[in-house]
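First up is the structure itself, then whatever we jot down about it.
In this view, the complex is presented without one of its protein chains, the others remaining in place.
Coming up: chain A.
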Amino acid sequence: MGTLFFCFLAFLLAAYVVLDGYDLGTGMLHLGLARDDAERRQLLRTIGPLWDGNEVYLVASGGTLFFAFPELYAVSFSGFYLPLMIVLWLLIVRGVSIEVRSHLLSPLWRQAFDVGFSASSGLLAFFLGVAIGNVVRGVPVGADRWFLQPLWTDFRLGKETGILDWYTVLVGTTATFVLAEQGALWIAWRTAGAVRERALALATPVWAVSAVLTVVMSGVTFLVQPHIPAGLVREPWRLLFPAAGVAALLAAPLAIRRGQEGAAFAAWSAFLALLLASVAAGLYPVLLPSSLDPRLSLTVEEVRAADGALRLGLVWWPLAIGIALAYTAYVHRRFSERVAP
């Protein structure tokens, strides 16, 4: 049952990254791709009615983590204290920037919030990547089950790691590019006119950088956390995730070349989801590796809630998420035509 909820959690996180990924990406690129106020509003209109619903997947992931794995929730949220606070402040800046910028006509006001929107979107993408990097690399969970990491120490791997070291910075950078690509493909798919042309022109180089970074990051990950390749190979069917991920990665530029932006976006979304699925499949049954001693790593069975709570969750959770997915699909269909400049 712990395994089932592990899959649920991985699914929700993947849904969050795919959905908020495109609006984070749109945010990052928004300053560069949109040259004047009309174009900025055009970009904002593609995500305006949707971004808030996307962010609820983050809240839902937090909630699911809390009730299904209360121990992990407690250990990791307190251990990642400062980075989480920074993420919360970034979420505040971003949400406010999106909603508030068009309330005033003053160009100065709009510029300020445009910069706030871009910067917070980029930093959020980076920190989401850093978070995944930390979970992969492991954190100094001690025998008492608590840990507290500083933001950074000396940027080297080892026992005294910080949230930021060269590995997590690499993962964060990769995440930033990968989500920028998700945004570029979204914009290419959902807009018309000059903005769409620029997004299409950007999609290929960003794809290339993302692909190179993904390959480098995967190689480095196998060295930093040998647990992951071992986990993937132990049950070879798990290799399907990275294999399908590579296929999706290669499918995206083909779709762009054939002028099918919707398909390119879908392929890149699948790539994001499969990348996360590969990490989850490699880590399982560990949820949070300990960098001090592998025996102190937190595993699914150790940190999951009692049987009763999970059985109960099995009743309402799939129902609730089913309804939520239906809402998400409905609003995306409602707002599905290309936004003209």
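Definition applied: contacts are C-beta pairs under 8 Å (C-beta built on N, C-alpha and C of every residue); 3 or more make two chains touch, one makes a residue touch a chain; residues count from 1.
Here, contacts and distances are computed from a predicted model.
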Chain left out of the displayed complex - its UniProt protein name, from "Cytochrome ubiquinol oxidase subunit I", "Iron complex transport system permease protein", "Formate hydrogenlyase subunit 4" or "Homoserine O-acetyltransferase": "Cytochrome ubiquinol oxidase subunit I"
Residue ranges of chain A at the interface with the undisplayed chain: 41, 44-45, 48-50, 52-53, 55-56, 58-60, 62-64, 66-68, 70-71, 73-78, 81-82, 84-85, 88-89, 91-92, 95-96, 99-100, 102-104, 146-148, 305-306, 308-309, 312-313, 316-317, 320-321, 323-324, 327-328, 330-331, 334-335
